[in-house]
Structures are given as C-alpha cells and as structure tokens.
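The other protein chains are all here in position, but one chain of the complex has been omitted.
Entry: chain A
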Amino acid sequence: MPASEAFRPLVLLALLGLATMVLSVSVGSAGLSLADTLAALTGSGSELNRTLVLELRLPRTLAAFATGGLLAVAGALMQVLLRNPLADPYVLGLSGGAAVGALLSMLAGLAGVIVTASAFGGALLSTLMVFGLAHGTGSWTPSRLLLTGVVVAAGWGAVITLMLAIAPTRDLPGMLYWLMGDVAYAGTPWPAFVLLLLACLLVLPAGRSLNVLARGPLQAAALGVNVRPMEWGIYIGASLLTATAVTTAGSIGFVGLVVPHMLRLLLGNDQRVILPACALGGGALLVLADTLARVVIAPEQLPVGVITALLGVPTFLYLLYRSR
C-alpha cells in the first residue's frame, strides 16, 4: 500500500475530529447562534458569550478530544503489549489507583489541584506497584503482568467501595461525581493535549517494531526487536497516557477498549496507522459523546460514559458483524 493511500484515513479522521469540535463549541444549553459563537471565538461579542464559549465550551472540547485520544492510544498500546483483545487502559488497575488517590484527598477535605495531583499520584503508584509485583523474583511475562494488574484492580475496587461506604455525607456528592467521570474537572486541557501530541510523535518511529511485537515476542526477538525494554517502555508510556487522561476527566470507560478495535476493523492492524488514528478517532468520539451528554436532556447533565457506550456499542457490533 503506498504511503499516501495508507494515510488517507488519517486525513478523514482529522476532518471528523475537527467537525465534532466545531459542533461541540457551537452547541450548548445557553443556545448561542452560530454568529454569536464565531464572534466570541474571535474575541468580540458580549462578555457573557465570550465566557461561555472561551472559558466553558472551548476548554471542555479540547479536554474531551485530548482525553479520548489518550485513552484510545493507551488502549491500543495495552492490547499490543498484553496480546489480549480485552485489554483497555484500566485493565491493570490504573483508574482504581487514581480514584483511590482522588477520593482520599476529598476525604481529607481538599479540593481542586490537590485532588488532581493525588489522582495522578495514585495512578503512578498503582503502575509502579503492578510493575514491581509482576517482575517478582522470576521471569516476567505479559500474562503475569495481566494477572497482577487485574488483581490489583480488584483490590482498588474494594477500597473504593469501602471508602464510599464510610465517607461522611458531605463528601459523597463530590466523590460520586468524580467516579462517574466528567470532562470538566481539570481547569486546563493543555497538559493532556501536549502529551497526546508527544505520544503520537514518539510512537510513530516505533510503529514497525510494534507491528512485529503484536505478532508475538518470539517472532519479534527473532526479527531483532529488543523485546523486554520495548514492553516495559510500552507499559510505562501507556500508563502515563492513562494517568493523564484519568486526572483530566476521571475514569471514562469504553473509549480505550473499543476505539482501537473499531479502527482495526476498518483500517487493518498496522500500528503506524492505528496509533495516530486512535488519537484522532478516540478524540472525536469523546467530543461527540460529551456534546450529547450536556445537551440531550439539558439542563440535566448525563455522565459522558453513558453516551460513549451508547454510541460505541452499536457501531462496534455492526463493524464486528460485517467483518469476516
């Protein structure tokens, strides 16, 4: 396949992403006209409209795109690493670690940046724990990593339930809100966005090795890939992407599991195409889902995870049914 043809889907996905972002910035419960929105974007218009567009909708849209992209790329990497189609960014317990971090700081009466920081800390702690435990004393295998991660995740799940059961009433609304996931926690979308760009730039040159690794470690080793460092690199990289996504928007399910599969069904399994496609497709899906979540039954707001699943499940099942 000539390079230009392989990258045509990426251009299409980029256009799709852009279209969802335009939609997301121009619709909302305040009902601004397209002209109002454009005026606000260019810095004119009333102060209220500028606040609505520039300080609520735009950061939220960018955060949704970056988070969706990060989750989908992380999911694709985990699926390559674990050679397991059920792997998603949270399969190794990372979102549980982040949630425990965030909830602990809320129980301590803290708010804002500190909650975000402790969610990130919890995610990294969980990553290191799984890393250390999976390494153990013997040899390391992806299935051992998977098993360690799944058990650690179950442990976090129990800790979260326990914390909710004993939390004082006044902290509960905030904790439940965090656990449901929402694209508007972090004040700024930029850390997530910059990391997404960096990840795409770093992953592209490794695409060929990832393709070989996806076929199995023995083939990869035979073909001259330095398997062990590569696998740890993927693990740490994917964890960092997920940790950033979780601290931006809480644990939003489904994007990281299904977007990589959908794109593989559509585009084939070439990591050089799939990974950037995941960044664009995951971003577009989450932006669209978040837009729907905030306007379908406005002013009531739906948790965004509900919409990602409602949009993703039928699309994915259709693609799977059609494939042979």
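The definition used in the following text is that a contact is a pair of C-beta atoms (placed from the backbone, for glycine too) under 8 Å apart; a residue touches a chain by one contact, two chains touch by 3 or more; residues count from 1.
Criterion: contacts and distances are computed from a predicted model.
For the chain that does not appear here, its UniProt entry gives the protein name "Cobalamin-binding protein", which is one of "succinate dehydrogenase", "Cytochrome c-type protein NapB", "Cobalamin-binding protein" or "Fe-S cluster assembly protein SufB".
The chain that is not drawn here is touched, among residues A:200, A:298 or A:311, by A:298. Among A:14, A:39 or A:56, only A:56 touches the chain left out of the display.
Contact with the omitted chain, checked across A:85, A:112 or A:268, is made by A:112. Of the options A:176, A:198 or A:317, the residue whose C-beta touches the omitted chain is A:176. Interface with the hidden chain, as seen from chain A, comprises residues 28-30, 48, 51-52, 55-57, 106, 111-112, 115, 165-166, 168-170, 172-174, 176-178, 180, 182, 184-185, 187, 294, 298-301, 303.
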